[in-house]
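A short write-up of the structure that comes next.
Every protein chain but one is kept in place in this view of the complex.
The chains carry the letters A and B, assigned in the order they are written, with residues numbered from 1 in each.
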Amino acid sequence: MSNAVDQYLNLYGDYREAIGSHSAGVLNARRDDGAEALARAGRFHVRGDEGYEKTSVDEMFSPDFGVNVNRVNMPVDVGASFRCGVPNLSTLLAVVVNDRFVPSSTLIKNLPAGLTVCSLAEAAREMPRLVEKYYAKAACMSDASVALNTMLVQDGVFIHVARGTRLEKAVQLVDIFHSSTPLLAPRRVLVVAEEDSHISILKCDHTQGEDAACLSSEVIEIFAGRGARVEWYDIEESNASTSRRSQLFARQEEGSELHICVATLTNGVTRNDFHIDVAGGHASTRLSAMAIGSDRQHIDNSSVIRHAADYGSSDQLLKYVLDGNATGAFEGVIEVCHGARFVEAYQSNRNILASSGARMHAKPQLLIYNDDVKCSHGATTGQLDNNALFYMRTRGIPEAEARRMLMQAFMVDVIDTISLEPLRDRLRHMVDRRFAGVKAGCAECGSGCPD
Amino acid sequence: MNDILLKVTDLHAKVEEKEILRGINLEIRPGEVHAIMGPNGSGKSTLSSVLAGNPAFTVTGGSAIFHGVDLLSLSPEDRSHEGLFLSFQYPVEIPGVSMVNFMRAAVNAKRKYFNESPLSAGDFLKLMRQKRAIVELDNKLASRSVNEGFSGGEKKRNEIFQMAVLEPRLSILDETDSGLDIDALRIVAGGVNQLKTSQNATIVITHYQRLLDYIKPDFVHVLYKGRIVRTGGPELALELEEKGYDWIKEENR
Partner (left out) sequence: MNKEYLDNKNVDSKANAGCPSPVADSSGTSVIKEVAEGDYKYGFVSDIDTEIIPVGLNEDVVRLISAKKGEPEWMLDFRLKAYRHWLGMVPPKWGHLRMPDIDFQAISYYAAPVKKEGPKSLDEVDPELLKTFDRLGIPLQEQKQLSGMAVDAVMDSVSVKTTHKEALAEKGIIFCSISEAIRDYPDLIKKYLGSVVSYKDNFYAALNSAVFSDGSFVYIPKGVRCPMELSTYFRINASGTGQFERTLIVADDDSYVSYLEGCTAPMRDENQLHAAIVEIIVEDRAEVKYSTVQNWYAGDKDGRGGIYNLVTKRGLCRGDYSKLSWTQVETGSAITWKYPSCVLMGEGSVGEFYSVALTRNHQQADTGTKMIHLGRNTRSTIVSKGISAGFSENSYRGLVKVTPAAEGARNYTQCDSLLLGSDCGAHTFPYIDVMNPTAIVEHEATTSKISEDQIFYCNQRGIPTEEAVGLIVNGYAKEVMNKLPMEFAVEAQKLLQISLEGSVG
């Protein structure tokens, strides 16, 4: 058994009662399963495991992190800190400080009919049957990180959209790390979009303070009911001492639409997994991701889109620009199950290495068990287009600026997959600043967002 | 001497290991139009690329003095600021970069070079509007990515539009007529003629005489195997049109 696993199993053994007493029955009911699965796995994935060629999850979990088992309040001045507000997009805001859910006053006051956004523990206490129906039902417990999260998680975010509810405002979750000592935060989000409902969720990850190492162990479960539409946007702007192990599991019913867009702008070590089970027919999925790496950033995205029903369509676009000594990895699987007919699935991975220290690993995969399909993937790794660079320079644009413009332009089609226009503009701005070398924190941000 | 805009002396250049220009000599004065003609592979496009500073080519000898400035020592962007404009034979598509951003970056970079403050958004848009009219360029193209999805004619008109915006002292039109139908050709040539003053000059690189019906050259040079083998007036172009290039090849065997 690896040390990493050992330390958390010991922690669980010692604090089982305390962990449970600050949580809720539905969550507590699954903890022992998690512990058992974690013990069975014995270790987290290490570099070189199939699917983990470049990222060692075990290393991410091995430092001696603390877990805030007793829910000690770590106050953070949310108002004065990161808001990441999107202008012209007055969102329904909630904050997660480490692993504690903090609703904003506007959220409580303005919650529209048909929408529930609350603490997961609270939801589990107040509507246990609903939460139980979905909690840990999509996430795959045989993965050690999911097992650990399920074993330790005490709270999280619960989002429920009632049947036929089509929300105009987006829900915004701001995850903030704030700790003076090394900290592991088990984070959990459960999204249930009932039949014919629409919801957009924007999640922003930040780390406050520079020094203490922190690790986000995040499990997100999304259930898109028949004809439901769920948009999930995730922007990470953490720092070099932050590790993020994020796993998103989605299940799509008939005719549902799921759109995921993930942007990693600044970070330490990040591994994002997307497991999307397209269970219902005529469902469509779109996954887009951008990763901008410099210094020693490491960004690894892994996707599995499994088409189990007829007439499914999926489209994936993942782009990386890596500078300095940044490393990137992408592994993506399109699986078309036996009997799933008329599926169209596409995947495109484009990468630019901008320095001699940057590294990229790509492994796009197709697993096709049916003949009535149209599937393709493409992956390229290269540099900026020299012809374009020369063309711009002949028009008088200095080389450095031309490079920056081309890098921004490279990301445009990822940004364009976002359907919320204000968010698109905001992200474009953030990307511009990122390439210009400006750290995009609220303090330096000039966008003058409200709140 | 001050009268000379561009003086090219014994210019040699190679791409990879192949020598393409083998001693070009050329003098251009303000107000003049020079046509450079020649069979395929004679080095016409290489000459334009080398003058504009394409890093794919290596200059192995000779000089190019542009209104007193050593052109070959400048970066491509500084050559542009100094007033050299190249209309590309194959304008490059740049997905994701809008025409507006592209031109604003170009205009403001030039202003910065001359220690001028950036144009305000309003002034810039006004400038764009004004210049677009010269080549009847559709406003819609401005919001699109640079050259992406443009037709052949639109691309060439876009080149002349950029030339109008940047107001160069010397424009090199590299095979600007290739791929143009007669209407587009007339519009493009009309734009070039409108921009002509007694202070600037134009080099027209072309394979055929056709374009020269619209843009009247003062001098015609024939480039062959990396050298200018013959120079004459407009009548030389007509002679080439009539007799083809074979006699030139014959003479320079």
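We take it that a residue touches a chain if its C-beta (ideal position, glycine included) is under 8 Å from a C-beta of that chain, and two chains touch if they have at least 3 such contacts.
Note that this is a predicted model, so its numbers are computed, not measured.
Student: Over the full complex, note down every shown chain the hidden chain is touching.
Tutor: A
Student: Could you tell me which of A:Val102, A:Ala240 or A:Ala354 touches the chain that is not displayed?
Tutor: Per the contact definition at the top, the residue touching the missing chain is A:Ala354.
Student: Touching the absent chain in the whole complex: find that residue among A:Ile235, A:Ile276, A:Ala309 or A:Ala362.
Tutor: Residue touching the chain left out of view: A:Ala362.
Student: Of the listed residues A:Arg125, A:Lys169, A:Arg226 or A:His377, which contacts the missing chain in the full complex?
Tutor: From the options A:Arg125, A:Lys169, A:Arg226 or A:His377, the contact with the absent chain belongs to A:His377.
Student: Touching residues of chain A against the unshown chain: what are they?
Tutor: 50, 53, 338-339, 341-342, 351, 353-356, 358-383
Here is the rule we use: only the chains that are shown with their structure count from here on.
Student: What part of chain B is in contact with chain A in the complex they form?
Tutor: Touching chain A: residues 52-56, 75-77, 79-81, 84-86, 88, 91-97, 101-103, 105-106, 109-110, 113, 145-146, 162, 166 of chain B.
Student: Report the residues of chain A in contact with chain B in the complex, numbered from low to high.
Tutor: The contact residues of chain A facing chain B are 385-388, 390-399, 401-402, 405-406, 408-413.
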